[in-house]
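Only one protein chain is missing from this complex, and each of the others stays in its spot.
Going in written order, the chains are labelled A, B, C, D and E, and every chain counts its residues from 1.
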Amino acid sequence: MLIHLSSWPEIDARLKQTKTVIIPIGSNEQHGPTGLLGTDWMCPEIIAHAAEKADESIVVAPTFNIGMAQHHLAFPGTISLRPSTFMSAITDWVSSLSRHGFEKIYFLNGHGGNVATIEATFSEIYAEWSFVGEHPDFALKLRNWWDLPGVTSLCNRLFPTGHGSHATPSEIAVTQAAYPDRIKTADYAPKIAPNGPIRDALDYRARFPDGRIGSDPAQASPEKGQEIIDLSAAALIRDLAEFSAEVRP
Amino acid sequence: MLIHLSSWPEIDARLKQTKTVIIPIGSNEQHGPTGLLGTDWMCPEIIAHAAEKADESIVVAPTFNIGMAQHHLAFPGTISLRPSTFMSAITDWVSSLSRHGFEKIYFLNGHGGNVATIEATFSEIYAEWSFVGEHPDFALKLRNWWDLPGVTSLCNRLFPTGHGSHATPSEIAVTQAAYPDRIKTADYAPKIAPNGPIRDALDYRARFPDGRIGSDPAQASPEKGQEIIDLSAAALIRDLAEFSAEVRP
Amino acid sequence: MLIHLSSWPEIDARLKQTKTVIIPIGSNEQHGPTGLLGTDWMCPEIIAHAAEKADESIVVAPTFNIGMAQHHLAFPGTISLRPSTFMSAITDWVSSLSRHGFEKIYFLNGHGGNVATIEATFSEIYAEWSFVGEHPDFALKLRNWWDLPGVTSLCNRLFPTGHGSHATPSEIAVTQAAYPDRIKTADYAPKIAPNGPIRDALDYRARFPDGRIGSDPAQASPEKGQEIIDLSAAALIRDLAEFSAEVRP
Amino acid sequence: MLIHLSSWPEIDARLKQTKTVIIPIGSNEQHGPTGLLGTDWMCPEIIAHAAEKADESIVVAPTFNIGMAQHHLAFPGTISLRPSTFMSAITDWVSSLSRHGFEKIYFLNGHGGNVATIEATFSEIYAEWSFVGEHPDFALKLRNWWDLPGVTSLCNRLFPTGHGSHATPSEIAVTQAAYPDRIKTADYAPKIAPNGPIRDALDYRARFPDGRIGSDPAQASPEKGQEIIDLSAAALIRDLAEFSAEVRP
Amino acid sequence: MLIHLSSWPEIDARLKQTKTVIIPIGSNEQHGPTGLLGTDWMCPEIIAHAAEKADESIVVAPTFNIGMAQHHLAFPGTISLRPSTFMSAITDWVSSLSRHGFEKIYFLNGHGGNVATIEATFSEIYAEWSFVGEHPDFALKLRNWWDLPGVTSLCNRLFPTGHGSHATPSEIAVTQAAYPDRIKTADYAPKIAPNGPIRDALDYRARFPDGRIGSDPAQASPEKGQEIIDLSAAALIRDLAEFSAEVRP
Partner (left out) sequence: MLIHLSSWPEIDARLKQTKTVIIPIGSNEQHGPTGLLGTDWMCPEIIAHAAEKADESIVVAPTFNIGMAQHHLAFPGTISLRPSTFMSAITDWVSSLSRHGFEKIYFLNGHGGNVATIEATFSEIYAEWSFVGEHPDFALKLRNWWDLPGVTSLCNRLFPTGHGSHATPSEIAVTQAAYPDRIKTADYAPKIAPNGPIRDALDYRARFPDGRIGSDPAQASPEKGQEIIDLSAAALIRDLAEFSAEVRP
């Protein structure tokens, strides 16, 4: 059940069956010479929608498509929230969804650069309850799609070298499977991009001139992408079930 | 050119031709017994993408899908930002896009409840420049899709009575055209919903029990929706051209 | 009853009779070559005080004299709050007055540039209640003085051409009636000022070199001003009565 | 020269002669059984306007009429800003006035409870420059009207006992001189109000049941008030001259 | 009982005996050619720890070591919070300690420049309760260590001239007693530093080239410092007892 394609009475009815909702969350940022700017929010959206297709009882919120990408701002097309803005926005999403009775709010994340801010936001939200000694009405969970059980193993098997950490063949492959008419090619030089620390945008562009970090995205293919999507969607369904079943200690 | 389906070198190249970008912006909120929760962000997305299909040189940002919908929070599925959060987020989008050289930033809006906050945000952004007496690097424009030249006339002609102001047959029709497999029906009672002031969420639900304001969405059809989309997309292309051509006084 | 000229026991007693309070709200900003910088906060103050003189049971708060005027900052004497500051301040006024038991808080506004931010603030305030599903203790209403029933018709009759939207002959006339010893004159060139979009301060000054928008304030006179005040005050009394009589749905 | 009763060209011309502006600042809060709620903002306004009447070259901004009065909120009619809001608003006033070229911004304060927040705001404003090692474009000065040279001595002479610190006979007298038709009387019990620490609103009302602290306002008279106004206005003119003459070290 | 050297069960047990906690609070900022940068946070720490040594039942929180020192930022080693940050941090300390049941929270302050912001913060904290008409769970008290009964008299007796207000011989002496191996010397020129207003950092450094204000720290000695510590610690114990014994009115 995709919230944005449902009516409110449908969500109302569905809330009698489940208290769990999944939010695909990512970033709109450069992904090297060939990667789509939307890669990081489209990957979790693709996987979550695939899971929902397999099990229509899963409730999926609209995709949170802009995250924390300040380090990519020297590349055109990148859109970033400041962490403080990101925190306020996540907080309002949680307030809205918990207002309706969702008690398990699951963020399926597609961008490593989001992790710190999302976790800090969870603490900011919990702190309101912790300061007054009350139980929050909900539990929050963050899961990167590549950390779903089995996914990293698959990616390592598919791409034993040149996986890297940004504009990876895994994520490129996922978007190729979903948007086959948007596959782009380039002569990557070097074949495998360099590694290094992540700081501000100019520093980033100087270290990683074409945007990639440690990756060789030429290895991606739609077939491999589909394999990743299938495994991820299945793992997501199990992960959601486990989260839904958790009881407060 | 849809930013999220492009690579950064493609945007980089495109910025040599144009300095204008369009952001579809809306809200995820109840739209009566049959309207899709995503109606208000999908309508400007549908229209902007239709315009881009007709003229691929138009640059379209990802859709800003959550806006100011506090008054709808008593209906499940609604997600709202507080106005202050909304302001911060819009500011960051503008900072990101102007960072890349976009000088004309055009918000195509799908939700009346967003207007006040978007305009307040424009003032907040401009104020930074006004306080120091400098020219901003960009101009901002807000346009509701139904205010595009000719669109309201068409809607009035298609729906002479029962158009109303929330869950209108116009917006329902637009989504029906784009998502024909998601058309829903209901027995509306009353046929035409009541009118009244908009305050907080409980007040809203008490005044407008099924969520509609002044509308009879049963009049919507995919055909009428397509007619609205076609006219809106054409008007949008002209409106963008005019905005692009503006020079600083 | 003007709050600032009353003692707290007087307000305490009055709260047993009424739960309604009016806040004159405006801006301190340039009003063309001859208009007073205080025009936009003095107009609602003049009208509200005239209403209170006619009906002493009306409770009038001190005047909120600085609003959102960033676009006028290129003209000396203008003082502006950022929208975000304006929102915080309005929120605190509302919290204070509702704390005392005022349940109907009516803002009589004198500045078009304030409207978006005041409405966004109302949403920000209501959102706190909407997120937790509770009824606020109060209802908020915004009314521009020129939108009081009958006032715009009168202004159009008095000034059929050259009314414009900033430094209008209507508002100049109102201040002339109240401050006859502060009437100023100038040779306006052009007679009727130009129109155009409103952006940042430098842009504004380039488009509207003497500050006026679309207006010919030479038409103002104290007599016309008094006529506007009389009509507005009477309309205000009726509007307040109607607002006071509203019951929660 | 009162800004709100001037036109922008008048302020523009005046800025060629002086770079100093005075802001009367106070609070709207209970002042015991007989004191006017506006006392704390009307006193500095009365004195500043008296000074301007004596020397029309003095530039006086509109009155900042709502300050930090949280401790008085248990008494109807009190309106308070949170300190954080107060800080933002003062900052925007300063940004606006310095934007026009005012280099000496003088706050004539009428409320002891404002002092800490105004001083904290000055530090907040200066900090922006201190962190980057630049000179601000302006100097800020806070002066309570009763701290103008000679004023406290006069007040002590006029009211050797029962002056107290809130709803003092001095401030009541000043408002009596300016608003003789608003003089109110009461049987004060006890004659001289108690003293004690200031905390939250309920604590305040429990300690100071009728609102006064340490004062016997029955001693006030319009004649004494006029004497205070005359001395204060003359001292203010000298104090402003001294501040205007200061040069950066 | 020093909180940071205790375990939580020890604090838990102690809370059954007392509801009072002391927070040493200061600043890390230049203290002239010879003063330690930590002077202003080490002085209240030294005195509070001395008091705790004399009476182990006193509960002392960790030291709040960075305060409001924007005016000292032109001298290396100074670390300052903006007042707004300082307010948020103090608020969180109070929320944490009151959460555990501390009802009397006593700030022993070592920096004059902190006073305005700490007092503004108290008002910010109380305001939350005042706006809703509830009693806070705690009372807050600010005491500068030199304002403890008898301390200023002693300092005046020890240093009849050249005490000044920054880098005073009193505070230097206190740190000399506690850190005798960190005593530094210099040829002060002039012997007694000048006085003047405090504004931004560059202004400060121009007025007070070596950092001192009005002081001759050469008079300090460890012996005098010990005398001040002993008196202050004893006075602190009595002051805490008095604060602990206060009951809500």
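Here are some notes:
Keep this in mind: a contact is a pair of C-beta atoms (placed from the backbone, for glycine too) under 8 Å apart; a residue touches a chain by one contact, two chains touch by 3 or more.
Because the structure is a prediction, the values reported are computed rather than measured.
In the full complex, the chain left out of view touches A, B, D, E.
Here the missing chain is touched by one residue of E:11, E:142, E:192 or E:206, and it is E:11.
Only one residue in the set A:39, A:63, A:95 or A:121 touches the chain that does not appear here, and it is A:121. Although one chain is not drawn, the whole complex shows that of A:136, A:149 or A:222 it is A:136 that touches it.
Seen across the whole complex, the unshown chain contacts chain B at 95-96, 99.
Seen from chain D, the chain kept out of the figure touches residues 130-133. Within chain A, the residues in touch with the undisplayed chain are 68, 70-71, 73-74, 80, 82-84, 87, 113, 115-117, 119-124, 126-127, 129-131, 133-136, 139-140, 196, 199-203, 206-207, 248-249.
Following the convention adopted for this analysis, only the chains that are shown with their structure count from here on.
Compared with chain E, the chain whose C-alpha mean position is the greatest distance off is B. For the copy pair chain A and chain B, the superposing rotation over Cα atoms measures out at 180 degrees to the nearest 5.
Centre-to-centre, using mean CA coordinates, chain A is 54 Å away from chain D.
Distance between chain D and chain E, defined via averaged C-alpha coordinates, is recorded as 30 Å.
With touch defined as above, residues shared between interfaces to two or more other chains in chain A number as follows: 96, 99.
Interface note: chains touch in the pairs A-B, A-C, A-E, B-C, B-D, C-D, C-E, D-E.
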